[in-house]
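The structure is given below, and queries will be raised subsequently.
All protein chains but one are shown at their positions in the complex.
Letters A, B and C mark the chains as written, and numbering starts fresh at 1 in each.
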Amino acid sequence: MNELGFGASLTDVSEGIINKDGTFNVKRTGIPFSESFGFFHFFINMSWMKFCGYIILLYTVINLIFTCLYFLAGIDGINGLPDKGFFEKFLFTFFFSTQTFPTVGYGTMAPTGIIHNIISSIESLVGLLSLAFATGLLYGRFSKPVAKILYSENALIAPFKNLNALQFRVANQRMKHEMIEVEVTVIFTIIENIDGNLKRQFFNLELEYSKISFFASTWTVNHVINENSPLYGLVKEDLEGIDAEFLILLKGFDTAYAQIVQSLYSYRFPDIVWGAKFTKIYDRSKSGKMRVKLDRINDYDRAELNTPTTGNFS
Amino acid sequence: MNELGFGASLTDVSEGIINKDGTFNVKRTGIPFSESFGFFHFFINMSWMKFCGYIILLYTVINLIFTCLYFLAGIDGINGLPDKGFFEKFLFTFFFSTQTFPTVGYGTMAPTGIIHNIISSIESLVGLLSLAFATGLLYGRFSKPVAKILYSENALIAPFKNLNALQFRVANQRMKHEMIEVEVTVIFTIIENIDGNLKRQFFNLELEYSKISFFASTWTVNHVINENSPLYGLVKEDLEGIDAEFLILLKGFDTAYAQIVQSLYSYRFPDIVWGAKFTKIYDRSKSGKMRVKLDRINDYDRAELNTPTTGNFS
Amino acid sequence: MNELGFGASLTDVSEGIINKDGTFNVKRTGIPFSESFGFFHFFINMSWMKFCGYIILLYTVINLIFTCLYFLAGIDGINGLPDKGFFEKFLFTFFFSTQTFPTVGYGTMAPTGIIHNIISSIESLVGLLSLAFATGLLYGRFSKPVAKILYSENALIAPFKNLNALQFRVANQRMKHEMIEVEVTVIFTIIENIDGNLKRQFFNLELEYSKISFFASTWTVNHVINENSPLYGLVKEDLEGIDAEFLILLKGFDTAYAQIVQSLYSYRFPDIVWGAKFTKIYDRSKSGKMRVKLDRINDYDRAELNTPTTGNFS
Partner (left out) sequence: MNELGFGASLTDVSEGIINKDGTFNVKRTGIPFSESFGFFHFFINMSWMKFCGYIILLYTVINLIFTCLYFLAGIDGINGLPDKGFFEKFLFTFFFSTQTFPTVGYGTMAPTGIIHNIISSIESLVGLLSLAFATGLLYGRFSKPVAKILYSENALIAPFKNLNALQFRVANQRMKHEMIEVEVTVIFTIIENIDGNLKRQFFNLELEYSKISFFASTWTVNHVINENSPLYGLVKEDLEGIDAEFLILLKGFDTAYAQIVQSLYSYRFPDIVWGAKFTKIYDRSKSGKMRVKLDRINDYDRAELNTPTTGNFS
């Protein structure tokens, strides 16, 4: 058992500890906004849709600000503006700004006034730095190593030799990313009533293999429920209502990123199936080549559980 | 115990070994400036305020230098300059430079002389390289993994089972950065008088848990003061005047950066509170969701210490 | 032995598990395209030839798209276009686009219409972002740490002391990249007939040295075939037709990249030579300096094998 940094008296995590997307289901309060907010990671972790929206918004807002500055300085200081109404002058000043910010500078419109020249020299500096910033953001977004691990929807309590075992399947979803030296940690957590005091307990589950050298396709993670297992002798009903959860931590070296990647997952009570076995996920193509059918990762067949001497699953 | 790289005869570190911001309180002399100065890290580690100041300063200085070069080459070589006084010509040459350096190039001012063309071709190259450099700096600043760990203001000597324990609390301040596989090392250091010779001694303190799998929110690090502890049998007065310090090293894998991050901290004699217990930091929101109140991380209650047989704390 | 993530019933991998270029010989099906496809890594891992082709293609296509947009908006909105036929107008609108996208902006052609100004302001933003993206890609391509390990063409069964050994040679192909703390894992895999059921078995082979501190040039990896070896007592014919394969995983810290790099390789039945010894790969230059002749890495001499008491190689 190892402590998990949740303190000793978490009594009410009715929605589980780890969400299905791998984030933690904990709300922290009392942190000043500026401390907890990572500017860079805000842009790194949002969706591409949102990211593009922000880029266009920022581009428009910055150009509008500079347009206003040029306007405030007087539009006489920019030559080449059309000699028309207010709106059109504002619009073309905006266009002048969009020629300065990305350092296009056609020159059909150009600053002549001193203040306008100062503003435009600042704008092109801001443009350069924005480009530098965008470069960093794009690189950050693309190069962030993310393991795309597919987990079987259910964890099974399956017959295994003379005993039973807790099993789930993981698959590497990335076609071009092989993972090596992959390690899995499985932690079993429940809420126990100790002297009328509800306390969350954590147990490290021993695995048949906790580390594999090559993770090309799929792996059935297997915890044998023997006398040393905290699950030994428990029946299905024992796990109900005690907020049981299996926390999964998978870590490995991704050969495409050439970096360590990790993935978090969790199975809760309703995700556990008693008395079942995973079906085969491999078959052979016509040319005799081995194929992994990842859409079969969730498939299982019903199977009779073994009855260990000191306990049994219903 | 492991040595710390401070040599065996540090007798006078009256201000402690690790500063409150995690830097080392050691002055090194005799290193040539060029060896000890990391240009890149100078810009990476300064505050954003200072960084922006430097950018603006450098932009101005580089443009002034090129302005002078154009001026020295004779301003006849740039067409489009206003036909006015010296100051105004200098100013517009400066503006021409600020149109060349960020590669805007409106063209209303443009080089015509051979030397001016050479200078401007160099300036735009310098501009490109400055942009490349700024991009690297900005990315470096943003992507540098930094653990934002909040430490409780005090370390407590608290009753623990039949014994006492040294305890402090750490919290992960980043809302979006979960840390996994977090390890803490605590080193206790004092100055001992050995044969009239003052010598600094270092002791590794054994922790109840020195590694946790998931560090979502807070963790109370706990060193039990049993017979194997160098603190066993010591009373408060024993630690006074011997320059006692607890050095903390926290390391873990940050899931947002996908990299290992670390944090250094230290507790000195005045930071230690004898006979106290940390108060609960978790509560439940109205919707039943667990919340961590990080502003309570420093809160403790007075508590009676246990009296081990061979020593006691006052 | 450790499991390899291939499941327990791979019966037909007639072409081997690891291809000669270090990729896995497994086909995965059932993954949605969007999940398995890494946009960034698509560009990172292709050849330079292909990469340049894509860049030129994208540059042309994007400019063609914007050319069409300008054309659709009416070419009156761009001044400076030649007053000639349709094709020529289209061509020069395309050239105007290629002056806007990379933010050159000579200004001899420039937008005058409102819509044209809007399009060109978008195009220069797209240009900036493309530059940012290309920067990330180029950096990603160059900085990706890749171990260039040369493996001897054959693995040998060689006499070693009173026993025999499985040996192969690896060499660091990069002249300027020294590797330190290099580890090799060798896994032996065959298909066994267990109760009429074909099952793939994996065995970790113990190595004389599985880790070396410095890997400057070459290393002869050596597995002694003693009683603990799964190869003990086997003759050449025993390995035939059971799909025997030796999987090699090499990992180390590259001092030029300052990162961990890895390499995968495999020897199959036809690559194994019975009764041979590698020839010397080092010699001395005229100046007395040691030289490693990497073109001799495959060279071996025939050698009589030892006959262990409980088995022998033919």
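Following the convention adopted for this analysis, a contact is a pair of C-beta atoms (placed from the backbone, for glycine too) under 8 Å apart; a residue touches a chain by one contact, two chains touch by 3 or more.
For clarity, every value in this text was computed on a predicted model and none was experimentally measured.
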| item | value |
| --- | --- |
| Touch with the omitted chain, as defined above, among A:Thr67, A:Thr103, A:Asn154 or A:Thr220 | A:Thr103 |
| Touching residue (missing chain; options C:Asn79, C:Gln201, C:Thr220 or C:Asn306) | C:Thr220 |
| Touching the absent chain when the full complex is considered, from C:Phe71, C:Tyr139 or C:Tyr232 | C:Tyr139 |
| Touch list for subunit A against the chain that is not drawn | 103, 105-107, 135 |
| Missing-chain contacts mapped onto subunit C | 55-56, 59, 63, 91-92, 95, 98-99, 102-108, 130-131, 134-135, 137-139, 142-143, 148, 150, 171, 173-178, 180-182, 208-209, 211-220, 253, 255-258, 280-282, 284-285, 288-296 |
| Contacts of subunit B with the absent chain, listed as residue ranges | 2-7, 9-15, 17, 23-31, 35-42, 44-45, 79, 100, 103-107, 110-112, 114, 117-118, 120-121, 124-125, 127-129, 131-133, 135-136, 139-140, 144-146, 185, 187, 247, 249, 251, 259-262, 264 |
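Basically, only the chains that are shown with their structure count from here on.
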| item | value |
| --- | --- |
| Nearest-to-centre chain - CA centroid comparison | A |
| Subunit A onto subunit B, rotation angle from CA fit, given as a multiple of 5 degrees | 90 |
| Chain whose Cα centroid lies at the greatest distance from that of subunit C | B |
| Approximate Å spacing (C-alpha centroids) for the pair subunit A, subunit B | 26 |
| Junction residues of subunit B, two or more chains touched | 103, 105-107, 135 |
